[in-house]
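Missing here is one protein chain; the remaining ones are kept as they sit in the complex.
Chain naming follows the written order as A and B, and within any one chain the residues start at number 1.
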Amino acid sequence: MEWNFLAVLNDIDLLFLGLVNTLKVTGLALFFGVPLGLVLALSRLSTFKPLSAVAGFIVEFFRTTPPLVQLFWFFFALPILIDVSMTPLIAAVVTFSIQSSAFFAEIFRSGIQSIDKGQWEGAKAIGMTYSQSLSRIILPQAVKRMIPAFMERSIELLKTTTLVSTVAYADLMFQANELAQKTFRPLEVYTIVAVIYLVLIFLCSQFSIWVEHRLAKSGEGTVR
Amino acid sequence: MTEIVRIENLHKSFDNLEVLKGIDLTVNSGETVVLLGSSGSGKSTMLRCVNFMEIPTSGKIYLNGDLVGNERSGKMTYRESELCALRSRIGMVFQHFNLFPHMTVIENVMEGQVIVLGRSKSEAREKAMAQLERVGLAEKAEEYPARLSGGQKQRVAIARALAMDPEVMLFDEVTSALDPELVGEVLKSMRQLAEEGMTMLCVTHELGFAYHVANRVLFLNDGAILEEGEPQKILKTPKTDRMREFLEGHSLFKLPD
Partner (left out) sequence: MGHSWDFATILQNWPVLWVGIKGTIFIFVITVILGLGGGLIVGVARYAKSPFISYPARAFVEIFRNTPVLVQIIWFFYAFPILTGIETDPFLAAVLGISLNTMAFSAEIYRAGIQSIDKGQWEAGKAIGMTYNQTLRRIILPVAIKRVLPALTNRGIEVFKMSTLASVVGYVETLNQAKLIADLNFNPIESYTAVAIIFFVVLYPVVQATYVLERRLRRSD
């Protein structure tokens, strides 16, 4: 057999479009998933039992069910259930926002719990409210410790977004399928796509390792 | 003499363990009151009830003559906003400093003024510098707490509490976590405060401080006040065996004859 990348390179803009869409889904899921994760974490830490139980259930449910099942559920089942029209993009963003928020919640939770109780007390003693203590004293310290775990999760999210190709959203994986059929060159197409992901994710991981080293140098502990 | 803090029949239980069994105490303006007692006597819990770091199980606390909380059919209820406002009027210094490590010394001292009291940054900075000068740490204003010694950290914590212009200061074993050679500088700051007329309630094991600085000493045992009086009297001639044993346990301290 012979490698022939020419046919693929002619249509490389298709793959580029897919890459942009992949980054779009990842970015949107992060945009919604991170704040939602914080809300879930705070709810789970709440002393109000029903709230923490519900948050705990959501977190565990979305951590223990496969993302592809979640995606199918939001794409095929939810529109019937609540009578909305669902596009692949919305289904993908909803799925990956909630799915990653469950993981982010656990990162937030261990970050917040890693902060010494004395910090809460110090803030409380000068008259701060719970939300002031959280936003001014606890989170700034916790977030710093969470950065490595947070980046690792974001990279996982980027990889998981390939699943959206199964509901026909034009991400990099989907575009690869299209291009492979169009050019009859699956070997070259899928190899190129694998390399694109490899480079993208490798760079992200290297960046994350670099940040982790810098944090370690500045004497900050990290949480998993 | 005006009363600053009044505690009436204070009870506190953790689960089924009763830690405070009915405490009555009045602290007057400008007074320094020292709480003594062995570990588990409830002295720290009592101090933490004064600014509601712990919510009392029952009993009443008055600040400047005003009852804290609302009484409804014999039970006290508290709103969190009321307690936050109350805590901003009471300064507290902890055994482990609890400085905010992500802020510089001056930011630590400004934080409550800006966020809780709503002072402008420039006003807060000015006040903070004044308090840091008071505890002798003005030159450390831009350092991070991690770069300070334990004694310096504790003095910053005192400045942080003072910057809120508190009506009373609570000290919770503030020298217990310090290396012995650093204890003196903190006690000196506290003594200076007392002499300037600050109202102070201190839990401590420093009998020398109690003897020389306090106006009144309380000895807590098993969640109740066992003895109370002027330091020169009760530290030299305790009435109960329990307190005598306690004082003998602190043999490092020699009372002046």
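Structural remarks
The definition used in the following text is that a contact is a pair of C-beta atoms (placed from the backbone, for glycine too) under 8 Å apart; a residue touches a chain by one contact, two chains touch by 3 or more.
Keep in mind the model is a prediction, meaning the values are calculated, not measured.
Within the entire complex, contacts from the absent chain reach the displayed chains A. Interface note: of A:L23, A:L68, A:I90 or A:M151, the residue touching the hidden chain in the full complex is A:L68. In the complete complex, the hidden chain is touched by one of A:V39, A:V54, A:L187 or A:L215, namely A:L187. Of the residues in chain A, those that touch the hidden partner chain are 1, 60-61, 63-70, 72-73, 76-77, 80-83, 158-160, 162-163, 165-166, 173, 176-177, 180, 186-187, 189-191, 193-194, 197-198, 201-202, 205.
One rule holds in what follows: only the chains that are shown with their structure count from here on.
Chain A and chain B have centres, each the mean of its CA atoms, that are 46 Å apart.
Taken in their complex, chain A has these residues touching chain B: 116, 118-119, 121-130, 132, 136-137, 140-141, 144, 219.
On the chain B side of its complex with chain A, the touching residues are 51, 53, 80-81, 84-89, 91-92, 94, 96-102, 111-112, 115-117, 146, 157, 160-161, 164.
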